[in-house]
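A single protein chain has been omitted; all remaining protein chains appear in their positions.
Up next, subunit A:
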């Protein structure tokens, strides 16, 4: 018989550290079904039959955030054998608020008071035995960071689980409230076990909109609610919250003694500088410059170059020792066994290139993830949200969206992955959808090509590309937050600013590895598959009357070229109905810098420089400046490369949302390019046609979407049945 123990507690209370300490490397990381909330399960060190379930960090069991709903569904539906409630000893008052709710669930609770070493150092005292007495549950002292007391805590929890009985509740609210609660409890049907009755009664009184879905019959308690509200001149939700905090204050008075004089803690001193009214922005800029330079321009760039051009390229040298790249090695082996050309092509340009596309991003991503894990664990990430909130919330984004967008200007793949630091589901999805609008490093060659070929290298082309990207983010934010898909979920910004502390190297590295691995696993498949499919479309076709494999220069007779011909009319209203440009845009899906190379091949130049200088003249003849700019805008905004799409798929963790994101990006790109071309043509040469009308209609529709009124919803839209538990 295995024992299941749930780990519950507030965010920032050391829950992850405790979980890592208890389970070591016996962990399984996944997602709760149907939602993007991370789910971690592990086995207790040395005890294979004890399963530890790490619940999301929550402040309450209210029905308003995804994390809270996931946690309470698990606790009610799955009924673990015991709960370890981890409590931050340095912030015990608010932490106990969740505890009072956990104890109503009728599950045995062991309270682990964490950071006891910090508490003792500050001179404060927590009388644990008295706390245990007044709460009616067992209490142990631990320090998750130092690992003291944690195994004892686990043993006690297992013992409690084996008793299978929750301790009788001792906490009581005011008599008037208790009387009403009792009346509600008596109305509950027999499907609710005795020990859970109080939890359900409280939720019914609070007018919780999600609790009904977990009961067979929902009794009508409006009478009781009305009675209580009239008697106490407040609404029931406030009354119950108040009662909890009044009860907690009475416990704190008995069990805790403060050191006395208010001294500034180390954390307060750091914050005096870091979130100072005048210094906050410069400090923030410095931190961001550091993150950007290391993870994008220096170490990150070396890592990417090493992985892409070395390991998955021609080779690299280690202390003077020349190590050939994987493609070179594979090619050697294939040549030695005189492999068929098509198989060699599939293996080298399809599979090896695909694997390279996945793994090539990993080193840089790991560098970035170390930073993110550090910033999160030390407490600065919450300050980033605090500092940047004012700007970003206007577009339905979080202050924390700044980092994904900044990283996205280097590469969209780690940018999208960086959105993981945003807790709020809506803000995170919005960030994922808009991050790739920022022109990434691989889009710069396209900008250089268009600027050089059609605009004589005009200085304003590149800045205008960034302007288009940023405008797309801002407008998308405003438009999307009003759509049905986003307006649904409330996003209160009432956020704890946790005390700063030094994270352990182990936790930072573990977090880095978990995120890196999830990219390889979840994003890898889609990247690999799409690379192989596109390789096939590009290297097979009809030449000299028969179907077969083509030389690289024969791209114009490939299946892809034929497809380009079919799709080209679709792009005619955008000004570049030429199949060559359509094909170039499609090959851009492998990597955006491919666009330039493809155009080169299609214009008859086998190898072009990064900015395609060899074909500038030819390109200038073949299309107008406005059409070229429309092409540029389309490539900037449309679906990103496969690697970034893989990252989007991974972070959305939902097929519908993935397609919604890609579809939105492509439709937006099409609409904006259409407007650019049609209105541009009208202004420059006075051409007016159906396309112009369509462009003006689009502009009007766009303005309507931007300015239409909307109202934020008050309830969390989540399918309880789907989000409900499932621990397999």
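One rule holds in what follows: a contact is a pair of C-beta atoms (placed from the backbone, for glycine too) under 8 Å apart; a residue touches a chain by one contact, two chains touch by 3 or more; residues count from 1.
Everything below uses one rule, namely that contacts and distances are computed from a predicted model.
Peer 1: Quick one: find the hidden chain's UniProt protein name among "Ferritin-like domain-containing protein", "ATP-binding cassette domain-containing protein", "ABC transporter permease" or "Ferrous iron transport protein A".
Peer 2: In UniProt, the chain excluded from the picture bears the name "Ferrous iron transport protein A".
Peer 1: Write down which of A:493, A:547 or A:707 is the residue touching the left-out chain.
Peer 2: Here the residue in touch with the unshown chain is A:493.
Peer 1: For the full complex, which residue in A:223, A:286 or A:391 touches the chain that was left out?
Peer 2: Once the missing chain is taken into account, the touching residue is A:391.
Peer 1: With respect to the chain omitted from the figure, which of A:237, A:331 or A:614 is a touching residue?
Peer 2: If we include the chain that is not displayed, A:237 is the one touching it.
Peer 1: For a quick check of understanding: of A:4, A:94 or A:344, which residue touches the chain that isn't displayed?
Peer 2: In the full complex, the listed residue that touches the missing chain is A:94.
Peer 1: Can you list, in ascending order, the subunit A residues touching the missing chain?
Peer 2: 59-60, 62, 64, 91, 93-94, 97, 234-235, 237-238, 241-242, 245, 271, 275-278, 280-281, 382, 386-387, 389-391, 393, 490, 492-499, 714-716
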